[in-house]
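Note that this complex is displayed minus one protein chain, with the remaining chains in position.
Here the chain labels run A, B and C in written order, and each chain numbers its own residues starting at 1.
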């Protein structure tokens, strides 16, 4: 069976697994005092080209996002997030439990925040009755696989600074965006001027583990206390650290992200030979969203696993992971074409 | 100076003050074990015509709403509220602190929830990633002074039951809606089938105090513990209870509400002689919202106090309280007309 | 029936009621923008002899304490409190909901914290696994009516500064301690170097209302936002402010506190003529705790209302309020003596 459901369905990437096994030797200090964590921290500083950063490893994306946001907000604040963000639609009430903040959704187009709506909400200030906007969180790439380009990032950053709003970036799949933009992590941070970054590992081939990076971190007091409180401090932290070090080595992240981005491009190229109208959002990274009738979905799902994303909008999602191949896509599209033809369907 | 800012600016209603003073005699048991509270409870049962209710007095509206909602929700739930509701726009992050729930805003028209948007959000269920919709809270009358009529209430109630969603009504100004609908509290609850009601006292002439009423209250366990936790249990509870008893006596609430509703009607009648286009929302209770340019507002505010409600929409609000009179309105409208004329303004 | 249960059972003090009625005139700005609040704030600055203070009025003691503490703590901190404190034993889980902090109880003797135990817990620092001690809260007078003398306050203050721990004082009955110490509010703060003070009004004759005073308040950011979030911002704030102003006028607080302290002294003097052994704690303010068998309590309770405080320890409490008189005490003690004699009881 072909699997295009999610990168979370995939196994650990072979190179990362190898690094993980290598770290599984002898004793190592717990709670991040080990050599693997120290090395990984040094690696992060190198990669970002900034010395004043603080890196904290986390178990999963929900943990990482909520640890990140609860470290930089006050309990009477609001967090502006996109109305389709993972934070707003897929993390239960963990944000409320951890940050105590209000989430105010910002309208989106193709997954990206609409600047005018953001600006309207950024003005929530100076009134004790309303929780003042203190952080904007954007997802890069977005939940629809689209990418904020460098110009858009500069604009967002400028408005954040002007409105005294911190910028958090949920980068669960950030490497795919970087590959698409042909941009380094260091440049990405220079341009976006993000204050805090959630850097996803799980969706990039790790067995488990995410990283949260704070920039000019001295501003934020006692992040380490909040890290423990957020239940994200791993006792055997070396196992997350070792995986991240490997991801950075020889730009393995770029190899993986380019491969999966290319699969999406290939999918698009081949698909439009048959049907153009189905594509729901611009295909810019490793995800493809199509409009698809329930009937067609029902017929295809028996041989290929992919998500029914939105019932009302009749959208489905394909997310490509490192184990996927062009052959998988060819096989799927062949079947897709066949079923459409047999059933005289449009999409 | 004339004051149309808010009922909160007004003094205590003379009859209520008299009752308050009468209760200020001798010793009375603390924390609601006193005779005044017991009597008020009996009065509530009479007025609502239901025996299985539980009444809890609270200090203010924010306290009452959040106590009410935190008593009937789970920490992983979401609360559907109107996008202009007091809860969503004027209670800081108290909802997050108390209920731990997500607030999901429902679109509104003239302050009333749009049913299709409500239904779309009511379907958030059966997925652990999203906080499931467990309560709908509506404000009656709405923050724009409009009223859900009995048919609309029946429809909302029906959808709530069908979707297994509890209904909370924020009735900070409920008496104004009841007077407008010519409906008793008992009938209102029968028709709306509300599960919990916040019944406002402060805006109806009380010195302070609100009531929260739970219907079929046995369903909700240990509300009294949550009442104390919500910091709403007054040590000298008699002083709230005595005021509410008076409000119900000889339907004082209706006298007050009819007076202030009539003022709004009068304002409308007189205003449209000069300008029709200014009225922003249907005038159904004691509040009037007008479109008004900043320039005009600046000129009028020196003699009359009223709210600049929304800068972007250029809306102002007039809320009539029991101390206001027709003369106040006449005086204001005369000035309004004069300034408009002098400045050659439309509204 | 005589009532020695609690100051909360008493009515509003006549002078305060008069001031309250006087404030009940015309319109006044809501949410603390009114003249009464502004005047009261000025009065507080005068009384404390400090300009850089911030005063916030609250509805009740639980609200005041939790607003105060949540304004000066971080969500990963711990609060050290006496093991018999109101905060730890009588405010439900409001502290957890509001502060998100751990409460660590400090051992007490006669209601006062044991310094060695405090110091042991003050050392909880520099370890992310434990919530670091950031605030000590003491009650003055204590829940047992005993008073920290000025020397003790200096010692506590010194240890707080040395350990980088803020000091909060729960002064629900502070005026009784001040009267006992013959100390002004200004001197009390100079000596205790408290960072935040909860100043009780309800137990001192107010209808309702407490005040929270922050010293060197610029250190604490956005207290006003947290005040609203804590649901303690009264819409008709003038009614609390006017009562506090009266309490300060001509030192009314001292008149009330001296009267109730004297009642307790008188009770003690008369009691020891009959029985010495019954007194459970040093009588230093307006409360008397006695050891009393259930049997004796049962016989006395029919004519006099007082609290069965602790069943295990067989302790009862008498709290004297402004309406109580020497005659009440004489009547009670006569009955007490009679019942003891008839039943051949010791205490």
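Just so it is clear, a contact is a pair of C-beta atoms (placed from the backbone, for glycine too) under 8 Å apart; a residue touches a chain by one contact, two chains touch by 3 or more.
Since this is a predicted model, take the numbers as computed values, not measurements.
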From the listed residues C:34, C:91 or C:315, report the one that touches the chain absent from this view. C:91
Touching the absent chain in the whole complex: find that residue among B:25, B:182, B:222 or B:344. B:222
Omitted-chain contact residue, chosen from C:78, C:237 or C:321: C:78
Which of these, A:71, A:202 or A:261, touches the one chain of the complex that we don't see? A:202
Of A:107, A:236, A:254 or A:337, the one touching the omitted chain in the full complex: A:236
Given the full complex, what residues of chain A touch the hidden partner chain? 1, 3, 5-6, 8-12, 17, 21, 24-31, 59-63, 66, 91-94, 97-98, 202, 207-208, 225, 228-236, 239, 305, 323
Tell me where the left-out chain touches chain C, residue by residue. 75-78, 89-93, 95-97, 100-103, 105, 120, 128-131, 312
Which parts of chain B are in contact with the chain that was left out? 70, 74-76, 100, 128-129, 131-132, 221-222, 224-229, 233
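The definition used in the following text is that only the chains that are shown with their structure count from here on.
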Chain pair that, of all pairs, has the most C-beta pairs in contact: B-C
Distance from chain C to chain A - Cα centre to Cα centre, in angstrom: 51
How many angstrom between the C-alpha centroids of chain B and chain A? 42
Where in chain B do residues touch two or more other chains at once? 91-93, 97
